[in-house]
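Only one protein chain is missing from this complex, and each of the others stays in its spot.
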Amino acid sequence: MTTTAGAGPPPSLRSRRGAPRRELARWGLGVLGIIVLASLWELYKLLGPSDGLVLADARVLPRTSDLAMPHIWDMLARLSEPVTRADGSRPLWLEVAIAATATLGIAAAGWVVGLVVGVGLALVMQRWRLAEWGLLPWIVLSQTIPLIAFAPVVRSWGARVEIGSFEWQDWMSVALIASYLAFFPVAVGTLKGLQSPDVIHVELMRTYAVGWWKTLLRLRLPAAVPYLLPALRLAAANAVIGAIVAEVSTGLQGGIGRILIQYAGQASGDPSKAWGPIFGAIVLGLAAAGSIAVLGSVLRNYRRVEVDA
Amino acid sequence: MTVARRPGAGAARVLAPIVVGAVVLGLWQLVVTVGGVDDYLLPRPAAILAVVAEIAPSMLSAGAITGLNALLGLVVGAAIGILAALAASSIRVIDNMIAPIVTALAVIPIVALAPVLNTMFGADSQFGRQAVAGLAAFVPVFINTLRGLRQTLPVHRDLMRAYAAGSSQVMRAVTLPTAAPFVFTGIRIASSLAVISALVAEYFGGPRGGLGGLISTSAASSAYARAWAYVLAAIVLGLAFYLATLAIERLALRRRS
Amino acid sequence: MTNTGDDGAGSSERPRPASPGTATAVTVTGVDKVFETRSGQVSALKRIDLIVAAGEFVSLIGPSGCGKSTLMRLIADLDQPTSGSISVFGKSARQARLDQDYGIAFQQSGLLPWRTVAANIELPLSLHGVAASERKSRVGELIELVGLRDFADRYPDQLSGGMQQRVAIARSLAEKPNLLLMDEPFGALDEMTRERMQSELVRICAETKAAVVFVTHSIPEAVFLSDRVVVMSPRPGRVQQIVSMQLAADRTDGLREEHAFFDMVTAVREALHQGSPVSSVRGVENR
Amino acid sequence: MTNTGDDGAGSSERPRPASPGTATAVTVTGVDKVFETRSGQVSALKRIDLIVAAGEFVSLIGPSGCGKSTLMRLIADLDQPTSGSISVFGKSARQARLDQDYGIAFQQSGLLPWRTVAANIELPLSLHGVAASERKSRVGELIELVGLRDFADRYPDQLSGGMQQRVAIARSLAEKPNLLLMDEPFGALDEMTRERMQSELVRICAETKAAVVFVTHSIPEAVFLSDRVVVMSPRPGRVQQIVSMQLAADRTDGLREEHAFFDMVTAVREALHQGSPVSSVRGVENR
Partner (left out) sequence: SSTSEEPTDSGDGGDGGGALTPVSLQLQWLPQGQFAGYFAAQEQGFFEEEGLEVEIIPSGGDIVPQDALANGDVDYAIAWVPKVLGSIEAGADITNIAQIFQRSGTLQVAWADSGIESIKDFEGKTIGSWGFGNEWEIFAAMAENGVDASTVEIITQDFNMNAFLSGDIDAAQAMTYNEYAQLFETPNPETGELYTPDDFNVIDYNETGGSMLQDAIWADAERIADDEEYQQTTVAFLKAVIKGWVYARDNPEEASEITLNAGSGWGPSHELWMVNETNKLIWPSPNGIGIIDEEEWNSTVALSLATVNETGAQIITEEPPATAWSNEWIQQALDQLTEEGVDVTGEGFEPIEVELNEGGN
């Protein structure tokens, strides 16, 4: 005789495994969505009023000039053309890719710092309720501070740091600013995760007469993984955004933020060029967020329960 | 079992953040005053407060400009987010089609978008900033609403079918109320994002007068105390948005456990 | 003492007036149900035949996964049979659902947490456009019936599990259905509350004279409530045996301590274990 | 047939060897428990006296909120009594916890979802620094004991509810405790699975010779398993009556159909209803 309590696999497993055909359809539709968006762009550009639609003093539909809305194919073609007419000038896509890689490295450093700080704060807040009450409101508030206000301060302060042979580099200022955006989701998500174990699990550890550290290692940290992963994904996207903003703000060379403003400055004469780094920034953000998915599959045994993170 | 809340916990809850804030401010003041840190770049809190008193009217009017941009962006972005989520939740194809676009929107930095939007919508209007705020607000509202619309319990769905309820009845009686807390969470996240996005967008052109423009102008002329005063106004604005959405949420959901 | 197979409406021990014009509430004929899942087909029900007379109380009992809920969902037209037919009061299941011929209740009460007790009971009425005054009086009656007069304005989270189930039952009775479908409505309650709820259900059924299809895991519960107990066997779900309860028509609490009651319990237990030997203990569960 | 009050260790019907050196597993003397809540004080337990002999199986039964879980938590030193004292194998409850003298299991299995069956059972051993080889052999024994040999590498979400509870029980036995504390361990299972689990528990207790304090809502379950059933009354929780089971020492499944069994069920039912009259039905539940 066989009996089943709660027949069928639990939803966590059911939803994660997709038949390959379904998966393919999903990708196909995603591509279709992008094609539809591109078609809408071109269609509007073709049919829309050249000065956009102005209602009650506000332009609610954009202008269709080549300056405002270059053709999609122009943007794509521009990517394969050299950056400038100078000899040995690299194709735009390569220039963007090189800059994106540099930014990715800085963002990764910022992400790591954000991770360490965020998890550290979460541990402190989990350990002491009073710390949670005292810190959490400020952590939330910290994200309403316009980051750009900080950039010069951070760079200037960093410039003074010189410990032994260690000298503060400008990219570190950028990474630090990136970490400022990255730490927030990590702190909040990890705290939620560390607090997620059921009372029954916490009490079980108590019956085993083990202390806070062992409970942390064996129970709270593993239980926090499902909360940590989305937080890390958000942190990765935020780190990239923060790194780009900080590059713009501090004028750091070599990254995508730098060419973003540089090409924006050239957009009057070469409107398609400015879109190169925009696409680069999107791809970069997606790559950063996507790499967390890899981490997620490594830790999949810790994600056997799906949570509302 | 839940730990019984000790009496006095409420007071600690309110006092703790105030104490932390006071300690940080005190340390800041101490470092700048005594610690030998140059107060050229980092003015002491007292100096900032003095400036606040001086330029309060300008902070208010600038806050109003930025706040209005953020508010319009938030309202429109949230509305579009909710509608798009409704469409995505009821039509799977739409869901799959907009998924990559939303994912891209979620990772795109405002710096990249602001100049383009200014050209598209005109640098002489606030619309570019409102659009930036709207885009920033759209993403969390869409994601959370969509999740909320999928929370309908099977037992409620069965019940509605047993009542032979029409799809609009199901939407009104079950789906929307179930999604409501998620929608509000999305709006709450969006509120701070809208403010900060509207503000940062001011760095990239358009009419003057908003908080972002004033922060940059003040910093450019080395008036750091003034810059920090406007930063303070920005924080207060962000906080006001957050608290307002929180209050609306509490009010709307007061009958939930 | 036990009848195998479908023995029709005649075996009801405590006849109640049939609903006007029809002698049978539910007729299930040769029903199969196969679920298509990603890992293949699951045959949930196989050649089910069952007739529930008007006013009759029938329980479905059987091991987990034997298809009790599936059968009930087919009757409620929440799902369609793969083959075979189901009629409710002589109509198709779908028509019966559209006509609101049945009321339904589940293991989870399924109350809407943002509605008060009264508003929850009112839900089906307002969905069907019943006038406000009529709604009000009907809700008043129902609240009275389930004994929650003082709790009309409470919200579900302010009620105990038993009270929540009473609200759900009141709601299922809102449209005065001649058929009640109940899927383990007391499954989440503790045993003492459960016994009280059973007594209440007996009283309510006597008042409303509705036929009931009742899914349960509890043998004493099935015995206490039912005219007939349908014992099902799993994989694929089949009707193993139908046991008619030889018990007094009025089910009072005293019954639970009578030897006749224990005998019926034993009878159902044996019918249940017939397909699945009791002794095999280790490693037999499987998914 | 029923004894009121504390009748000590002597009434055990099926004596098992006491754990070395101690005749009593648990001694609860004059325990009160008052909870401070925002809305005032809640008196959960009032003057509780109870002695559980080594190797004895004692069930706690009573209406929801009567303090069964609270009493068990006090014994486990998960909470402290407001007054009175508790000793476990002659030590303080705290010392007994630190010495790992008891194993515990709850209604929810409380398995760690990211650990396999074997790793879950191993958890207490690895927390206490037991050597890997010893851990391995002990886990092997326990998996064997609960009949899950083929499932050692599965994850909890791949198991049925009954199997999960077996893992939890194996885990509670990992340190070979002389006392098992179980709070409605089978509460979430369906009745057939539950009966099987009860039989298994009987077998396991016979093998391990541990004393058991077992919280349940089910009268037949308490009767089937216990040497004595402690019936509690609510608000504040008191020991209403202690009923010694006059049943054969070896509890086989056949017992469930014997009249002696029904008699004990009736005895416990009556003890239970003594405090709360069965007849009052409406609006009696409260939170």
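Worth pointing out:
The first chain written gets the first letter, and so on, giving A, B, C and D; residue counts start at 1 in each chain.
Just so it is clear, a contact is a pair of C-beta atoms (placed from the backbone, for glycine too) under 8 Å apart; a residue touches a chain by one contact, two chains touch by 3 or more.
These numbers were taken from a predicted model, which means no experiment stands behind them.
In terms of the touch definition stated at the top, the absent chain reaches A, B within the entire complex.
Contact with the undisplayed chain is limited, among B:Val23, B:Leu153 or B:Ala220, to B:Ala220.
Set against the missing chain, the residues B:Asn118, B:Ser191 or B:Thr245 yield one that touches it, B:Asn118. Interface note: of A:Tyr180, A:Tyr263 or A:Phe279, the residue touching the hidden chain in the full complex is A:Tyr263.
Interface with the hidden chain, as seen from subunit B, comprises residues 38, 40-41, 58, 114-115, 118-119, 122-125, 202-208, 213-214, 216-217, 219-224. For subunit A, the residues touching the absent chain in the complete assembly are 51, 63, 65-68, 83-86, 148, 151-152, 155-156, 159-160, 167, 170, 247-253, 257-259, 261-271, 273.
What we mean here is this: only the chains that are shown with their structure count from here on.
Subunit A and subunit B, compared by their mean Cα positions, are separated by 17 Å. Averaged C-alpha coordinates give centres for subunit A and subunit C that are 52 Å from one another. Shown for subunit A are the residues in touch with two or more other chains, namely 3-6. Looking at subunit D, residues 158, 160, 162, 190, 192-193 sit in touch with two or more other chains. Chain contact summary for the complex, subunit A toward subunit B: residues 25-26, 29-34, 36-37, 52, 57-60, 62-63, 67-69, 130, 133-138, 140-141, 143-149, 152-153, 156-157, 199, 237, 240-241, 244-245, 248, 257, 260-261, 264, 267, 271, 274-275, 277-278, 281-282, 284-286, 288-289, 308. Listed in rising order, the residues of subunit D touching subunit C in the complex are 63-64, 147-151, 158-160, 162-163, 190-193, 195-196, 199-200, 203, 217-219, 253, 256-257, 259, 262, 266, 269, 272, 276, 278-279, 281-287. On subunit C, the positions that touch subunit B within their shared complex are 73, 76-78, 97-98, 100, 102, 104, 106, 108, 110, 112-114, 123-124, 127-128, 155, 157.
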